[in-house]
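Worksheet: one structure, shown below.
The other protein chains are all here in position, but one chain of the complex has been omitted.
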Amino acid sequence: MAFETTTQVRFAHVDAAGIVFYPRYFELLNAAVEDWFAQGVGCNFRVMHLDRGIGVPTVHLEVEFLAPSMLGDDLVIRIEPVAVGRSSCTYHATFSGNGEDRIRIVGKLVCMDLAERKSVPWPDDIRERIAPDKVCA
Amino acid sequence: MAFETTTQVRFAHVDAAGIVFYPRYFELLNAAVEDWFAQGVGCNFRVMHLDRGIGVPTVHLEVEFLAPSMLGDDLVIRIEPVAVGRSSCTYHATFSGNGEDRIRIVGKLVCMDLAERKSVPWPDDIRERIAPDKVCA
Amino acid sequence: MAFETTTQVRFAHVDAAGIVFYPRYFELLNAAVEDWFAQGVGCNFRVMHLDRGIGVPTVHLEVEFLAPSMLGDDLVIRIEPVAVGRSSCTYHATFSGNGEDRIRIVGKLVCMDLAERKSVPWPDDIRERIAPDKVCA
Partner (left out) sequence: MAFETTTQVRFAHVDAAGIVFYPRYFELLNAAVEDWFAQGVGCNFRVMHLDRGIGVPTVHLEVEFLAPSMLGDDLVIRIEPVAVGRSSCTYHATFSGNGEDRIRIVGKLVCMDLAERKSVPWPDDIRERIAPDKVCA
């Protein structure tokens, strides 16, 4: 059930020490979650936000930074949902480069109604495709 | 021993839902850590990076996002070191607005030699001023 | 009629060469325009966007990058409106540090109705306070 995408460390991502400035990892992570929803879950962010009026804000993150990434590195981002609740999804993610894990993340998203700004149950089509085998009762 | 600084939610920080896009919180956190080192610890990032050849990369983060922040919100960022090791510092940080906690962070920095790209002991002057009462044996 | 504000070059703004990465100047410029509207024009971005339903997108920019800015530099940003039309405002802006101009900008904003996504005349209270002496017939 894991989703994988790749990205490249750009000049915009690195700091004065020549390594990825850590807030940029979260921009890359968010783009990978976009790819996951568009390609894996079948609901892209444009449709989700503009047509369906829902978003998936992050409510929890745990991040280990294991090794630095440098300008030009090709990174593989792997996202694996591990628990899906009524309106939430916990996932594991890793960024790796040259076969080495660079950062490891445990994240939790919730499904939010953008107009009401409160969490709502996942729509059935999304919930079923996030992780059919991980849905909690 | 806590350090406090304030910041404002800018147009650049908010997303299509009008609330702070979470990677921007880490840019704000890093700026607050800069203020802490410059004003509290007595060694600003320019001197630290350019003259002394050390940096303080983040190696661990745990973050709870409790409530959204909106365009124009004034935020108080509070950083409190809770444990200082030979070459690391664990801190608690909160962002609050209108007296309400918005995010809570446990972070860990290490002192890194920029040329060697490996962790080194804190210089004495920095270690003593990060948290004199929290220094581990 | 010029508006001035100050800012500091943060770790987040510099690139691998240790100087401000030019897209970050535009984030700083936008924050300065926010300050100008809040403090000089009397209508902050939160009220403008959320309550009044208007925005001020940039439609034209000319920028000369004269000298680099480094980590820790204190910058003065000066914005001077030079022509105000029915729904537009052309301004000159400079970023300077240590008395030296770093970048010079000619920019043009328009007043946009956010719902209709089209330009609209400046509201009278805003137009009058942007540059009373520069309003074109």
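The chains carry the letters A, B and C, assigned in the order they are written, with residues numbered from 1 in each.
Convention: a contact is a pair of C-beta atoms (placed from the backbone, for glycine too) under 8 Å apart; a residue touches a chain by one contact, two chains touch by 3 or more.
Since the structure is predicted, the reported quantities are computational estimates derived from the model, not experimental observations.
All shown chains touched by the missing chain in the whole complex, by label: A, B, C. Contact with the chain not shown here comes from a single listed residue; of B:L28, B:L71 or B:I126, that residue is B:L71. If you put the hidden chain back, the residue from C:A2, C:A16 or C:V76 that touches it is C:A16.
Where chain C meets the omitted chain, the residues involved are 16-17, 19, 21-24, 26-27, 30, 49, 55, 57-65, 68, 112, 114, 117. Considering the complete assembly, chain B touches the hidden chain via residues 11-12, 14-16, 18, 21, 23, 71.
Taking the whole complex into account, chain A touches the unshown chain at residues 10-12, 18, 27, 30-31, 34, 44-47, 49-50, 70-72.
Everything below uses one rule, namely that only the chains that are shown with their structure count from here on.
Among the remaining chains, those touching chain B and also chain C are A. Rounded to a whole number, the gap between the C-alpha centres of chain A and chain C is 33 angstrom. We define each chain's centre as the mean of its Cα atoms; on that basis chain A and chain B are separated by 23 Å. For chain C, the set of residues touching two or more other chains reads 11-12, 18, 71.
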